[in-house]
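With one protein chain withheld, the remaining protein chains of the complex are depicted in position.
Every chain is named by a letter (A and B) in the order it is written, and numbering of its residues begins at 1.
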Amino acid sequence: MYTLIKDTLLSQVRTLWMVFLKIFTKADTVEYPDVQPYMFPRWRGRIILSRDPDGEERCVACNLCAVACPVDCIALQKAETEDGRWYPEFFRINFSRCIMCGFCEEACPTNAIQLTPDFEMAEYARQDMVWEKEDLLIDGTGKYHDYNYYRVAGKQIAGKDKGEALNEAPPVDVRSLLP
Amino acid sequence: MAKIVVDGLEYEVDSDNNLLQECLSQGLDLPYFCWHPCMGSVGACRQCAVKQYRDADDKDGLLVMACMTPASDGAIISIEDEQARDMRERVIESLMISHPHDCPVCEEGGECHLQDMTLMSGHNYRRYDKKKRTHRNQYLGPFINHEMNRCITCYRCVRYYDDYAGGTDLVAQASHHHTYFGRHEEGVLESEFSGNLVEVCPTGVFTDKAFSEHYARKWDLQSAPSVCTGCAVGCNTTPGERYGTLRRIVNRYNSEVNGYFLCDRGRFGFDYVNSDARLTTPVRQVNGVSTAIAESQWQALLEEFTSGEVIGIGSPRASNESNFALRCLVGDSHFYSGMSDSEHGATQLILELARDRAFHSPSIRDIERADAVLVLGEDLTNVAPRIALALRQSVRNKAKELAASCNIPRWQDAAVRELAQHERSPLALLSGYATRLEDVASDSLIDTPAVLANIGHAIAAKLSDKAPAPVALASDYSAAVSRIAEQLAKAQRPLIIAGTCAGDVALIRAAANIARALHASSGQVTDLCLVVPEVNSIGVGLLANKDNLLSAALEKMHSAAVKKVIVLENDLYRRAGHQVVTDALASVEHLLVVDQLPTATTAKAHTLLPTTAFSEHEATYVNYEGRAQLSFQVQRNQSSAMPAWRWFSDRRQGNVEAIVNRCAEEAKDFAKLDDLLPDVKQFVAGMKVPRQSHRYSGRTAMIANLNVHEPKQPVDDESVLAFSMEGIPSMKDATILGAAWAPSWNSNQAISKFQDEVNGELKQGHTGSLLIERTDPNASYFAVDKPAKKGKKGALQVAMAYQIFGSDELSARSHSIQKRMTDAYIGISPEDAEALGLVQGDSVSLNGNGDLATACIRSRIKPGTAAVYCGDNQINAHSIGESLLISKSAARSDDRGISGLIVSDLYEEGY
Partner (left out) sequence: MFVLEVGSVLTIGLILAVVIVVAAMLIWVERRLLSFWQERLGPNRVGWFGLLQVVADMIKIFTKEDWIPPFADRFSFVIAPAIIMSVVLLSFAVIPFAPNIGVVDSNVGVLFILAMASLGAYSVMLGGLSSDNKYALLGSLRAAAQMVSYEVFMGISLLGVVALSGSFNLRVIVEAQADGWYVIPQFAGFVIFLIAGIAESHRLPFDIPEAEQEICSGYHTEYSGMKFGMFFVAEYIGLVLVSSLITVLFFGGWLGPSFLPPIIWFAIKSSMFIAFFILLRAAIPRPRYDQLMNYGWLFLLPVSLLNLLVTGAIILSTQ
């Protein structure tokens, strides 16, 4: 009987009391825009395209962000430079559809696409929420400073010959008779 | 039939096959690399390890390679066994040791067999921390990209390229983990079937270079089942579209037609669809000034053609529907096939033979089964390439026969080849110049068409007494004639191939006589394959009257007997002498041309209406064997182009289905055309089949730059397919199978999930309908033609030559094909060249009329003959005549030259 009362009635009363006491605690609300809130570095806000430590575009137009996007708001087209680097000919994000889920960032094999702690993206015209590569591409490395995909990938580009990537042996001389 | 037990479940399988193939036939997932449904097993990759048990009591079992183990009755195996799984995982781990960290920048990514198999076998962490071996890549021509780092040495490429397709310039080099697959030096891959490497390679070593230039992942391509329009074989293809442009073509399996492989013309010759030159708006052209016209105007102009006498010139490259609609508009008697006179005549002869019960038109699969083949005059590699590839398989039937006699299963590829060595089934080639099949031919006779026809008659006479006797034949051929006749007589499935391309109906008649003689002697229906050059040559041939020759139409136009002419997707300058066409068109009062791309004919048009390309409309085409096939629409044409039949019929009424049904009802021989239309009843609740994959990306962003408010997905009222991701995908039902995909099978290898059994028909699939009924019971032999008179002194006898890249009008407008095209050339023998003072690559002038070509000295060509390749209509074939005078010219004919020419007998000296 006692436990019944304790678990039902008293627990409700205790709840009421504890909630009532909250009236004396300070509100957590940050009065934006009078006060700018602190944005955590891993906040999932405005999407950017970053550059690798050498200052080259990180995006290799692999399309994985586009396919991971649950609202299909990323569209891009692969192009290739003379020396074999892949890059997006255009890269478009329709932020009026974006739900800032961060799947694109998780899918990105080159750390190119990143979500940043900026949420102030409202526009009066929806059309202005369609961002092209020029709007997305920043000059820095974003959150991940050291990663350079082409230093790891086997594909040959200018300034990195075959066999010069991470953990690669020099190219095989096919005509050699040595074992 | 045999019963095997896999993981405790019993399956009925075919004991003639290996375990891997049968497991896949049963829909089980078992990883593999080196095995290919068309190429048998070699046991190179060790990936398909399974546990096999002696009997039900055996608990230990033995690891075996499924691809090297026969599916014998009572076999008990386990795919799921811990040890087998572990083995497969370790094998793939070692295969991946040097695989680069490349997937994001690899064209294969997303449809990669290696990715699929890695996932399937469970390997997910790289433990090996030593260096990866690397390789230098090679330039392999405009079609194929080479990235050797990605190689896992499964040997599929060389097994396909060398063993299957007969290539010689792609080989395995070096040894152990240095093994390198490439050419001896950088250069264009010579085989006409090199494009299949893209699909054969399980990873990204060989990728589609043209596709890479405007790359999209497989899941992003909007695709539909289509039919190749490059030649008369009608291979099934899956074109893929993205952002409004056609991106690539891959093979679509059809058990009867192309199986797993396409030729390079079919695979790379689609780019003209994206051309900037495409006609987009209805235009009125008066005195060289063209003005776009509005709907009311063109309707009024079209109205003119509904009354009075109108000549309608159809086209062998237009669909049945378009040709039929034109025929309805102008009436039977005014409808012309649009083929040149000789080709029209030859096609009508072929159709006549196609109604003869003594013969059978072999499909590609039938050709692969033939055990003795005679080719009369056709350069198959260049006019119907897929048949040439099939012939390369047919010569291996001898090997299979030998293997069967030694109890070697036919899928034991290496063993069968080792046993057979150079034993091949007979393949006799009679041609005007050496063809690319020479290397597998048992006999190759080079002479002029007239002589070849006579040899044919001689063979027929050897086979049957009733066949007409040939004209006296040079004695050096008699041995070959008796040998070929004997080979054909002995064969179980002999096959005779001829066609229209050699330009002489005598060859077709001779072929028919041989086939008839074979029929008479064996009593069996004989395979007679008669090749035509264009995708719908047979279809338009069926629709047009036999006597309606193009020359008659041109004459009527020239004499102004008929003032109104409609030309349907046809460049008349390719069909008759240039002067004749120009004169005829000049007298026409109102010339209406409908076409996709500007041609010499469209330049003369008074009214020019744009039409859709093959990927932009649903249409049917009839291939060389009379097989009608349905090609679905892949993409929408955003301009005002319409399918040609729509311009000719009241556009407010009717859709494709209606016109197909009408054609089936009204046109003779087309009764079975409506069988091709998918049965709507089999679709759930009227749900359409999506053209886009279930993971199509970018829907809300791809056109957001134009307008952020996404439009409704375009509605397709015409077809059972939808321009969207929604609907019932072709998961099990393969009736409308665009890009094959099955869970955990993202690559094209997923096709096994849609087949009845491996190499079988697609489940509920449609291989097309054979239109022509064979009714004629007792046709007789053709009489032997009188030998033609000798030409002018010093003149060379003309034999028409073709090139896979360039002879087809539309594919010649594709960028990557253009990179492989050569100049028009005159192939002559070294003797003639010496007499004329020509060296390889010299510019020559023809008949002194200003036409220029490049001299191409070939060692295997009869002195006194000239193989004339016209290029992309650079030389007017119809004004050359039977003999030709050539002389050296100072002017260069074309900047392409013939340096890229790949023929088997290019004369080396002095080049």
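Assume a residue touches a chain if its C-beta (ideal position, glycine included) is under 8 Å from a C-beta of that chain, and two chains touch if they have at least 3 such contacts.
If you're wondering where the values come from, they're calculated on a predicted model, not measured in any experiment.
Engineer: Over the full complex, note down every shown chain the hidden chain is touching.
Structural biologist: A
Engineer: Can you say which of A:Met1, A:Ile23, A:Ala125 or A:Leu177 touches the chain missing from this structure?
Structural biologist: Going through A:Met1, A:Ile23, A:Ala125 or A:Leu177 one by one, A:Ile23 is the residue touching the chain not shown.
Engineer: List the subunit A residues touching the unshown chain?
Structural biologist: 12, 15-16, 18-20, 22-23, 25-29, 31
In the analysis below, only the chains that are shown with their structure count from here on.
Engineer: Okay, in this complex, where on subunit A does subunit B touch?
Structural biologist: 60-64, 66-67, 69, 71-78, 80, 86, 92-94, 96-97, 109-110, 126-127, 129-130, 132, 149, 152-156, 162-163, 165-172, 174-176, 179
Engineer: In the complex, go through subunit B and note every residue touching subunit A.
Structural biologist: Listed in rising order, the residues are 100-105, 109-110, 129-137, 147, 149-150, 173-176, 178, 180, 182, 212-217, 219-220, 243, 695-702, 704-705, 707-709.
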